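Here the complex is missing one protein chain, while the rest keep their positions.
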Amino acid sequence: MATATEVHHTALTLTDHLPILQILIPFCTAPLIVFFGSRSLAWPMAFISSLLSLIIATTLLVSVSDGSYISYHLGGWAPPVGIEYRVDAANAFVLFLIAATATVVMPFALKSVAHEIPKRNHTLFYACFMLCITGLMGVVITGDAFNVFVFLEISSLSTYVLVSQGSHRDKRALTAAYDYLIMGTIGATFFVIGIGFLYMTTGTLNMADMADRLQGQGDNRTVQAAFAFIVVGMGLKVAMYPLHLWLPAAYNYAPSAVTTFLAATATKAAIYVIIRFMFTVFQPDFVFDTHILIWIIGPLALLAMFAASLIAIFQTNFKRMLAYSSIAQIGYMMLGVAMFSTTGLTATMVHLFNHGITKAVLFMGVGALMLRAGTTFYDRIAGMGRVMPLTGAAIVIGGLSLIGVPGTAGFISKWVLVQAAFEQDLWWLALIIVASSLLAVIYVWRVVEALYLQEPHPDAIHKEAPMLMVAPMWVAAIACLYFGLDTRFILDAAATAAEGLMAGSAGMAEISTAAAAAATDH
Amino acid sequence: MTLEFFLGHVNYWLFIILMMTGFYIVVSRGNYVKKIVGLNIFQVAVFMLYISIGKVTGGTAPIFPTDSQGKIKVDPDIVYSNPLPHVLILTAIVVGIATTSLGLALIVRIREEYNSIEEDDILEIEAAMAHAENEEHGSAMGGRA
Partner (left out) sequence: MQHHLILRVITKLLVGMIILFAFYVQFHGDFSPGGGFQAGVIMAVAFILYGLVFGLEKVQGVFPPWIVHKLVALGVLLYAGVGVLNMLLGYEFLHYGSLDPHHMSHGQHTGIIWIEAGVGITVTGVMIAIYYAFAGRPPRLGDDDW
């Protein structure tokens, strides 16, 4: 055991350490920021750290794009005994999204945070932000079921703090954070009960090993209970339709930079976990046998697409409208999962990414409007598109992408989703998808109307947002357009991910032999 | 359902009772502090579930005995309890403490801003705020949807 010595050891290089560095860099930045305690150092450190994360995430994404995987053994303990970080096409993709969003949001945050949060909280704010990034990336990268819970709580706890920082503008941020804390903790605890049941059945915590041992356990009540607990627990984190109650308030009252980051990444990481557990740990066959996709997830996804979109139409506040639209968009992603096909999952993965960048543009637009107009009620942002042409144009691009107009990223994901529907001859489903997109036209149009077709409000500051806010907004907006026109990168990555997931444990397995072989290759 | 079945699963029954008690408190109580207490009971129930499944009949503390030179002497006759769930729960307890203190910190701030920690009062204040916003910002549609 502890005395097991490795006589021949080849020193690991920097490349071998990439999976852990991905987590370690933001994780160490947080205490470093607190340790130095300097307000002027906090932001540069946070920015450099997210930039490094992005570089690592890109390297990882490129190196697993052929469908292979990288396994990193923490502490040198080989899985299934030790904790393993496992990067494959599916999670490298989500890692990339998180790192990219963090890097884009950081420059935006500098001005936005200075405006919305009192100075004395800045260092701790950036430390929390780094912990949030750490948690989300950890949830995605780890191959150990309990580790998912730990990272989930790291990200959740820091998220509650970040949301509550909106209290300096509106005290309702506090109750929003509190409600989120209650629901989030219940969700995480449900998840951990599920993990406990799985551990009782399999005696392992490594996901790939768990998947192997769960094979043929479809009739086992404990496994079924575990599945239910995990889906409901993560469903709370995802804000899957009837479990979404924490989301509108939390997004609405959180500081703009936080909302941007959360909307683009937090629910996405949770969706990834749900998919990973459904398709890798429990295996597609098991999920299919439970009928949960067809009878629960599918209908709820459809309900979300319509109910949340309808609520979004009747909002009077731009930021709150976007929060409801997020719930509707999560419906599209869950619908892709519910279709239970490679194309459907591809649609989910693509929409995960595209919706991430789309919402990043829009919420950054909200932040810019907040800076100049003070609030984002439609009557206050009226006419701001004329005095803030760059911000206004970016919001329009984001809005078009949210609707799914051809030439924008949003179109691609809906196109793949419609394709998946046609693949299974569900033409009515395709019609529903298009119909719900029409609802998006209405709520986006209300914003465009307010921004351009009305006279500017006299109380607003009639000035373009600072360059530091406009530039990241436009980076994301151009990404929206670019990924709408050049679809190869995103579709390939998503398809590889979806194929790996649909293959069940085979997409992740070959645990002992392949991992051992990979270890000797190093 | 025989007596044997009941007694044989006694840890699960206790887990279920404790868990549902906590969950009920979270859902039914309007006092924010009581909700946190309920959440704690809910989490402790899960800790107990984990710890109970680590028990092996006749098992002892999982520490290998050593001889006088400090070498580990593995004795296959000794049955050990499973330490892994305990370790996991150590982590979960820490998470629970963090959640509790953060929740209480939020309550302190809520109390400073709203002058109440009762959900009913706070909802009333928020409804009034939302109403005022609707009045100010025109549109009669929506509000607190």
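Order as written gives the chain letters A and B; numbering starts at 1 within each chain.
In the analysis below, contacts are C-beta pairs under 8 Å (C-beta built on N, C-alpha and C of every residue); 3 or more make two chains touch, one makes a residue touch a chain.
All values derive from a computational prediction rather than experimental measurement.
Novice: Taking the whole complex into account, name the chains on display that the unshown chain touches.
Specialist: It touches the following shown chains in the full complex: A, B.
Novice: Among A:41, A:55 or A:74, which residue is in touch with the absent chain?
Specialist: Spelled out, the listed residue whose C-beta touches the missing chain is A:74.
Novice: Using the touch definition from the top, which of B:29, B:111 or B:137 touches the missing chain?
Specialist: B:111
Novice: Just name the one of A:28, A:387, A:448 or A:468 that touches the chain not displayed here.
Specialist: A:28
Novice: If you put the missing chain back, which residues of subunit B would it touch?
Specialist: 61, 90, 94, 101, 104-105, 108, 111-112, 115
Novice: For subunit A, which residues reach the chain that was dropped from this view?
Specialist: Touching the chain left out of view, subunit A contributes residues 2-6, 9-12, 17, 20, 24, 27-28, 30-32, 34-35, 37, 72-76.
Keep in mind that, in the parts below, only the chains that are shown with their structure count from here on.
Novice: Counting in whole Å, what is the centre-to-centre distance of subunit A and subunit B, each centre being its mean C-alpha position?
Specialist: Subunit A and subunit B have C-alpha centres separated by 25 Å.
Novice: Which subunit A residues qualify as touching subunit B in the complex?
Specialist: 1-3, 146, 149-150, 153, 157, 160-161, 164, 167, 171-172, 174-175, 177-178, 181-182, 185-186, 188-189, 192-193, 196, 199-200, 205, 248, 311, 314-317, 324, 377-380
Novice: Can you check the complex and tell me which residues of subunit B touch subunit A?
Specialist: For subunit B paired with subunit A, touching residues are 19, 23, 26, 32, 35, 39, 42-43, 46, 49-50, 53, 64, 72, 84-85, 88, 91-92, 95, 98-99, 102-103, 106-107, 109-110, 113-114, 122, 126, 129, 133-134, 136-139, 141-143, 145.
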